[in-house]
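So the structure is just underneath, and the comments pick up after that.
With one protein chain removed, the remaining protein chains of the complex are shown where they sit.
Letters A, B and C name the chains as they come in the text, with residue numbers starting at 1 for each one.
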């Protein structure tokens, strides 16, 4: 039942009490809305009960194993929520440090930003970071704009950005929105980007090459350095999509490989909660040559040990966010990095990779591997074998729901037919993975012995499969009075 | 699955990090436990997931209508949780104000205690309160001890305490534990305490009469003043069990009736959460003649406007709690009273009584009323009519669970056969009560048409009815390695 | 401290299953030459140590000032129940509801959020959220450009300069022609505006209340804009919509704005909430996720992500936007906040903001040398002209415990003596009077 359908005229869930100033004349009617918005009127209890019960209809990391590939659904430490809730952080107005004499009012938050940037530089091997991008895709857009600014500054006019066909949709999309045309490189039979085609496409008018490393197949390309050098040879820049950085912590740094621009997803690698779709944070790191183009403001440490906002970067691309990024998210990631520390970050990468390979090893006899290779933080299977019996990746996903598992990412990457992309993350125990694997094996068996059972799933949820076609054909996108 | 069964040797959910002082020699073995306690070893995620999923197996006020009679399961405002969590309150060591010069360290909390006591005095019409009792029953014990101290001080030796047969079990139990013998007065056919029998039992060696008002049948006894006067005539004191005060807020004060000792349940009337069984708070108020016997310490306001702990009450019964009571609970109740204010408290009583009478009116044709009278905050039915078809109060309760309702209190008060005690509270809407009533009516119908269906309930829960006999006959009270 | 459950035995068994000797072997695809040249991260700490350290840092921020700074981001009260709901694990540790059957709670909540945004703005459809008010405005502008096939954007200089700057940044590599309309007496100059609108115009962008706090009725502008087949885009402040004429009522095609004022903490600039609602004709141009209602195989009502063919994960370089993760949890905050207030509560909130600002105006108007700008009505923010440079005044007021407003000189040439003052429902009469008194003292010396 919609909260609007629980509305009762005259009910109040919250009151601001009596106005403590003498009321002046009302605003002229011509400026006022004709009718009040039709908003639901409920008691506080009924609002709390409504949303509490809604929450109980969701799977989540705290309640279910959530091996959603490419999303790194690791445990979100509770203490980071507490830290982000400290009044000193949560109640600070972002404009305070921009007031003359206001710098002193935000030293704590400015220090967080400054120190977080330093840590991310060291983790990735980049020269500087902007923490402003509010998600990975926003980081991509920012990164591509930096690339454009770089080339413009060099006076070179380039119109293409290269992405492999395995790339995440945001990559080509971000490239386009920043004003570039996209060249797509196919993936070879060996699971790596086709180097012949790559060389062919890598013309002098290519501005940058966007890669995910390890790529979206969960594979680390041993030729990554060659690929990078080739691009640099034609004056193109290398963009690193850091969505999969979890596998690389302390193992390999994009900066050392030669990437020029890097975005991170703090809500993946650094354990900030995904919040049902966001907020995230997508800081962008750059190599020395691109630092001068970073968005303003930037946080600097002054000689007297105080922190300040600096706007004086004539070549900066300008503002990409209203302020300093999703501070609350950055703060949680910063706390997480401090807690884990060097050894903890390295261990996270190692165990994430161990879990994924273990999963892959245990399932490879039952499902077709997209490419039979050692994987990094995630493994990608294809349900083609099951499709022979009419059981699709989607069916497998739905059956997993009945068993209390959030399904893996399905149908991505697009180059893998019937893809099942499994990312266990390092915070899940062997027991959890074993139980999940057993369920997957049971499904493989059922696909042969009783496919209908799988295709009927889910049967244990409040609702069965939904009619998505109808949703798109006859859009019902909001409640109407 | 028990958390112990999720144990994995060597796993860590929490670490204190490296010891930052030089370790001295270990404690001699003779003082040390031979083997470490067999405690479960899990990761933080697995502990969080375990308890989060356990929580999802409970009904609660935030998720279900919870008309548990005599428990006043009203909405627990969220802001009181926030207030109790303020560091200044939650991290204060109770001994600080007892250090010389420490009084200044706890002025905020002492003010809360002082002001809360003043408010409770005004709400009940009593002269003073001790906030120390940690629940209602603890308040009863404290109250009866005060009564004993009073009589001892007067040099009168009395050995009996009178309770009606409708009283809550804690009343006679508290009386006994305080060293008294209990006389029980039957309830008359009219639903009121049998006054003839009362007069007979009200001998000169009766120390006190313990009453709940409105009583556990949800009925206000119009003769309450006469009853009180009769007791006073023989020198007995009147004890008011305030569990049902919610109906009386601003409508009638025990102090004005002539009660000498009163306990309140802050977790009922003043909306502090029941926490799955506690903690609660059971402050005890007394009339002028008993103030000098109250437990120490007491909070006083000094001439200079500061608050202090005073221990100098020679006739005090002493310590009944280690400190000042369940401060965190008292604080929430204080916040609640400030928020509602005079008009809000009165309104709470009015609507609580309205909801109960509405419920009673709508159901009286389908279930036998224990006593057909106007009720106060709760109404008591008997399932005897349904028992004719083999459907007991217990069965009705279980069927309600299937429909998403927490059952009413059943089989209490003991004097009502197959009792169903319904207390909706004022925070539940008419819609909620209507839906509940419809379900109750449906059950009444099913009891006739299809009793088996009711007797099989619940069927929608993770478990069916449990074997309580086996639980008591073959006690399995803790996990064993 | 790390959050890894693996014991030595676990690792040993798993390596055996995989068929490698060591964890290092799993990383053998990484060429030696690419091993990190450095990784100087401090060693791990305990939860207590980190919590303590960051608590101390938080104390280095001063949130004790009585706040009159707004400029598009406001100090509103957040009911405790809003925090209670968003801290439900099943909300904040879930991700995008790609799998509807195990995400109905989220999907319904977003559907309700979308409905609330539509109700507030008076438009037909809303998406599931965007990053913030600035990026939302950028997306709206791009929609207009795609929809009209034109590239001239007319933007009022009453639009928050932060947002205008963002638009310029995002389009620096695109061919978009901007025309800025001056603000006269705090309002958008109709003369200028009407001169510029033509059949090359993709959209006109206006803000209400504008950056100076001035309320306007843009109905006339919108009809003029529509005459030329261009779109009208409004950037609005949601709390003000408890009182003010809606974008829908004025005929706007697209409304966007910053949702921070709807139960989201200031949190030093983020996470915030970009919202967008449009006329239904534009829905297939809309960026971001959208939740729709449908039925399951038993005909039972349910919710799903829909119209996904607009999105990057399907359309890739042809998508309407590159957005993937959005600000769902902030959208939930807004939904809970508005549901809690309800129709009357939101009205009351707007009323309190309006009245307290009016009260502050009156008080300030009595101050020697202070001129309160009243050429047009305002909502909860307004500008005053000081006898001297506002920067210094702000500085002196900080010492007196007040963040007394935003000095307009920072954004607008020649306005060094102007101060932008916001008064929300949190400001008590006592605070306002103290504020005025302190300002008087400051100006006196």
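In this text, contacts are C-beta pairs under 8 Å (C-beta built on N, C-alpha and C of every residue); 3 or more make two chains touch, one makes a residue touch a chain.
Treat the numbers as computed from the prediction; the structure is a model and nothing was measured.
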Omitted chain - touching chains that are shown: A, B, C
Omitted-chain contact residue, chosen from B:227, B:291 or B:348: B:348
Sites on chain A contacted by the missing partner chain, in the whole complex: 8-11, 14-17, 42-46, 48, 52, 77-79, 81-82
Footprint left on chain C by the chain that the document does not show: 47-48, 51, 77, 79-80, 84, 87-89, 425-426
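Quick note on the criterion: only the chains that are shown with their structure count from here on.
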Mean-CA-position distance for chain B and chain A (Å): 48
Sequence positions of chain A contacting 2 or more other chains: 11, 44, 48, 52-53, 56, 61-63, 75, 77, 427-429
Sequence positions of chain C contacting 2 or more other chains: 1, 3-5, 10, 44-47, 79, 81, 83-84, 89
